[in-house]
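With one protein chain held back, the other chains of the complex are shown just where they sit.
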Amino acid sequence: MTATTPVLDARLRKALGEQTIELPSWAFGNSGTRFKVFGTPGTPRDPYEKIADAAQVHRYTGLAPRVSLHVPWDLVDDFSDLARHAKEHGVTIGMINSNLFQDDDYKLGSLTHSDPAVRRKAVAHHVQCIDVMRATGSKELKVWLPDGTNYPGQDSIRARQDRLAESLAEIYAELDDDHRMVLEYKFFEPAFYHTDVPDWGTSLLHCLALGEKANVVLDTGHHAPGTNIEFIVAQLLRQGRLGAFDFNSRFYADDDLMAGAADPFQLFRIMHEIVQADALRPESGVNFMLDQCHNIEEKIPGQIRSVMNVQEATAKALLVDAEALDAAQRAGDVLGANGVLMDAYNTDVRGLLADLRVEQGRDADPMKAFAASGYAERIAAERVGGQQAGWGA
Amino acid sequence: MTATTPVLDARLRKALGEQTIELPSWAFGNSGTRFKVFGTPGTPRDPYEKIADAAQVHRYTGLAPRVSLHVPWDLVDDFSDLARHAKEHGVTIGMINSNLFQDDDYKLGSLTHSDPAVRRKAVAHHVQCIDVMRATGSKELKVWLPDGTNYPGQDSIRARQDRLAESLAEIYAELDDDHRMVLEYKFFEPAFYHTDVPDWGTSLLHCLALGEKANVVLDTGHHAPGTNIEFIVAQLLRQGRLGAFDFNSRFYADDDLMAGAADPFQLFRIMHEIVQADALRPESGVNFMLDQCHNIEEKIPGQIRSVMNVQEATAKALLVDAEALDAAQRAGDVLGANGVLMDAYNTDVRGLLADLRVEQGRDADPMKAFAASGYAERIAAERVGGQQAGWGA
Amino acid sequence: MTATTPVLDARLRKALGEQTIELPSWAFGNSGTRFKVFGTPGTPRDPYEKIADAAQVHRYTGLAPRVSLHVPWDLVDDFSDLARHAKEHGVTIGMINSNLFQDDDYKLGSLTHSDPAVRRKAVAHHVQCIDVMRATGSKELKVWLPDGTNYPGQDSIRARQDRLAESLAEIYAELDDDHRMVLEYKFFEPAFYHTDVPDWGTSLLHCLALGEKANVVLDTGHHAPGTNIEFIVAQLLRQGRLGAFDFNSRFYADDDLMAGAADPFQLFRIMHEIVQADALRPESGVNFMLDQCHNIEEKIPGQIRSVMNVQEATAKALLVDAEALDAAQRAGDVLGANGVLMDAYNTDVRGLLADLRVEQGRDADPMKAFAASGYAERIAAERVGGQQAGWGA
Partner (left out) sequence: MTATTPVLDARLRKALGEQTIELPSWAFGNSGTRFKVFGTPGTPRDPYEKIADAAQVHRYTGLAPRVSLHVPWDLVDDFSDLARHAKEHGVTIGMINSNLFQDDDYKLGSLTHSDPAVRRKAVAHHVQCIDVMRATGSKELKVWLPDGTNYPGQDSIRARQDRLAESLAEIYAELDDDHRMVLEYKFFEPAFYHTDVPDWGTSLLHCLALGEKANVVLDTGHHAPGTNIEFIVAQLLRQGRLGAFDFNSRFYADDDLMAGAADPFQLFRIMHEIVQADALRPESGVNFMLDQCHNIEEKIPGQIRSVMNVQEATAKALLVDAEALDAAQRAGDVLGANGVLMDAYNTDVRGLLADLRVEQGRDADPMKAFAASGYAERIAAERVGGQQAGWGA
């Protein structure tokens, strides 16, 4: 319960040094609510500019070496050129995200649609995404299914599950041997009565039916109020099926705020489950990704801050005295065990992480360093004209 | 507990005959989620076409004689001409709704903005709305404040309340003697950390500070999960400050589904409070309005169905045996009192309402009658080209 | 959309005639909140009296031929005598429910406890329950696990899952060939930070690991706000793993109100999934059970009313025009498909069910018939002295 100044020892240096966080290309474009999307000067106008912006986050944090693409938002003529562009900027292409919500044909469903032609189209879209994987070297296909219904009776919940299983199997069959597929669940939105993959149980059942290359994506904003998310993390790790995170924050629904902004203690508890299961290591197969919308804040600093928040939560989780925790737990010492966890959480790790950055040849303060770099002003001046990229473009 | 076939007696005929439901012009335009807005053939391209569509709802139900306008979405050169157009179609102009969420200046707030110039602009917008009231004969100004913040610390909650009070007072001062103003509250969205008018208590406090012409709007979708909405209805009626409803349905957040679609029993309980307080009468000052988004369903039938759902809930509420209910309540007969309420709810009132429509010279089945009218096909053919009106246009 | 008077045809007569609902013995004892348990005259003082009361529900409704027992609450010296007593009263013994929450040793867990001695005790308790099954002819063991923690860090979520899996396997091994075991999940309470079986996914994973005799119990009050329960029903039916319902109602948390009292439309939607999957038949293996607490209302009438509510929802679900629904769904007719469902829901089935009861030689109105029987007055007079049975005794 006493304050201590944490020290950057070899264990922390190694564990923190291995951590990587993947950034979504769309976080650098404009986003908003159904009410309004506000534009900002300097917003990227194409995938090249998005990657350039994402690379800034990596440059100042050392934590974000990969960028997720979205198809068709990030379609380019020559993906090997885009991959080369990424490499020049010090990053690589990460997951390929499909899009099942913006085609007029998907109004009542995509992979679950009652019309086989629509399902075929949605499956074919994933074949296209897998081609992008091959072209970019990406090894992971991410599927978020926005399908659902708005009114009771609108469609058969059961029949849609069956059609979904079929469609997913067709996509799965297209994967190369070294490909992985991850399936995301979401509590609600854009559908308001029922969602076809609303919870981790449904996602996991489909993954189990598909095979070992299919795993679950946990988006921290996609749960009912009060859901204990770290329990789900522990459960999916226990099943060996936690494929990826989509980190973001929420106070109400799928608010898509910066990771760690709404409930930093929850983020710490999630990372505590990760650390306990030794799943921070790259070979654990968990892709730690951000998925958030910077509606009113600056986008690059918003991503920097989010990445730092995840890192701070990780550092605190690494500071948990595992031996003392285990002893208190075995002794049934409720307050003692909770106290061990809180001691780590209450520790200020910002100095330790600044030290790590300095050791790595980076600036101690990424937010200030980026602000001082003049990059924001430069892109605001340069990126005039053209169509700003938006969530959905 | 026995089924009875309800009879259309004089009391019901009178009470149901007086009921009116106001329609929002924007319900006839396209709407959607942040993910996608789907278009549909025949969608109105201007306020004239929206009113024409709204008039169809009134034609088949006899319940919807007024149409709410939204400024600037429904701006026209000549509002007296629009009012005349409405009259020709058998309806009148209802409330005027202001818009505080689509101007770039309102990114961080409107009536609460820290910059006085932005607040002045937002106040001036309401002066414009009041001019529209004068031009159209509307007597009510509806203010929904989308203001709020996304991150803790982003702005001062307290200072924003003070600035809001000032701005509202300036607007209130512009009202004519026979004008009314209603202030809507909303739990969250588009702001995700705090909302400046998040609950009925906040709205009521501002109304009390403003004066007797200010009342609260209760949107049925704007509450936290589990909130007992009929309690709020009873409380606002007790204070004499229930200005209007925005009826719609929700399973999760502000889903804006058709009224009565998600929880018809809740709609009945709300109307039971209205009937108990004798607030169905036009002179009660409660404006029963719809506010919903027909994202995937046809819009005119969606409104017809919603209006019918409100009417069915009202008819059931009118069938509650008030004397038996009161007796059971006074006797502390929990199951008996609940049983009296449920008896009314479980009654099938559709035949009774069909009889009422036939008496009024209308078709017994509004949905079928509209479908058979060919109107939908006609507008789909006629309204080609131009820009479809959307939520926000 | 027009009112119709439903007719009791052969199909309905058969389907409704097969339906059975199991009653919990503890519903007839006193219950309450942590704040207060109110007593009532005539409350049973032992399992014999509970069964006698439960038999009254069956007598007037014809729907409730089985009574669930709770061990140790319903321990008697001679279970064959209790089974005989039940038979004399026209009912049989249903599921045997274990109790893992009232022993001082279970303060920090039972089947998940870090101390192997406590786990052995909890497993042994189930062996005792299985003995009661053999003695009473019951074929189903119901396990609800109240285990969980109140504070982050208090115990290891992962280790508890492992210990739970082990404990359940030991219990499962004790089952006879014709025994079944069902595992209930619960969102929260009595634990307030994490619950060891909080959702259907966790329950199902344990059942899958155990084998074919293990299935999931869905208690309608054990979910997060907004959860689409009928989706879970459909999903578990699709997996062939829906073992039983615990029906009750909730507005907020696990309120344990009468089934159908809070959201009758939801109960209807649940029964619609059941009917669609043809799972109403006894051979479907789904045990339709009530689990509720009559804190302030009379208990026998409370159960009668609940049973009738489930029957009404079932009758409405049976009235859904499956062919028209399917056609509208395939046509993508959102309003039409929803309308087919609502037509059934809006139908008043009380007359039809009264006819069914009269056909069966019962009174048309169970509530009135029970009230007129004098039973309530008789037990109030007779059951003086002794210790009233309570939830937990």
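Here the chain labels run A, B and C in written order, and each chain numbers its own residues starting at 1.
As a convention for this text, contacts are C-beta pairs under 8 Å (C-beta built on N, C-alpha and C of every residue); 3 or more make two chains touch, one makes a residue touch a chain.
The structure presented is a predicted model; accordingly, all values stated were derived computationally and were not measured.
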item: Partner chains on view for the chain not depicted; value: A, B, C
item: Omitted-chain contact residue, chosen from B:T40, B:Q102 or B:Q239; value: B:Q239
item: Candidate in contact with the missing chain, chosen from A:D278, A:D348 or A:E382; value: A:D348
item: Residue among C:Q161, C:N295 or C:Q329 that touches the chain left out of view; value: C:N295
item: Per the touch definition above, residue among B:V7, B:A224 or B:A381 touching the missing chain; value: B:A224
item: Hidden-chain contact residue, picked from the options C:H89, C:R250 or C:R357; value: C:R250
item: Residues belonging to chain A that touch the chain removed from view; value: 1-3, 5, 225-226, 228, 251-252, 261, 263-265, 296-298, 301-302, 305, 308, 312, 334-335, 338-339, 345-352, 354, 364-365, 367-368
item: Those residues of chain C which, in the complete complex, touch the missing chain; value: 31-36, 38-39, 101-102, 104, 107-108, 146, 150-152, 187-190, 192-193, 225, 250-253, 255, 257-258, 261-262, 295-297, 391-392
item: In chain B, positions touching the absent partner; value: 108, 114-115, 150-159, 161-162, 187-188, 193-195, 198-202, 204-205, 223-228, 230-231, 234-235, 237-239, 265, 269, 272-273, 276-277, 325-326, 329-330, 332, 334-335, 337-342
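Heads up, the rule we're going with is that only the chains that are shown with their structure count from here on.
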item: Top chain pair, ranked by how many C-beta pairs fall in contact; value: A-C
item: Between chain B and chain C, centroid-to-centroid distance (C-alpha), Å; value: 39
item: Chain centre separation (chain A, chain B; CA means) in Å; value: 38
item: For chain A, residues contacting two or more additional chains; value: 108, 150-152, 187-188, 193, 225
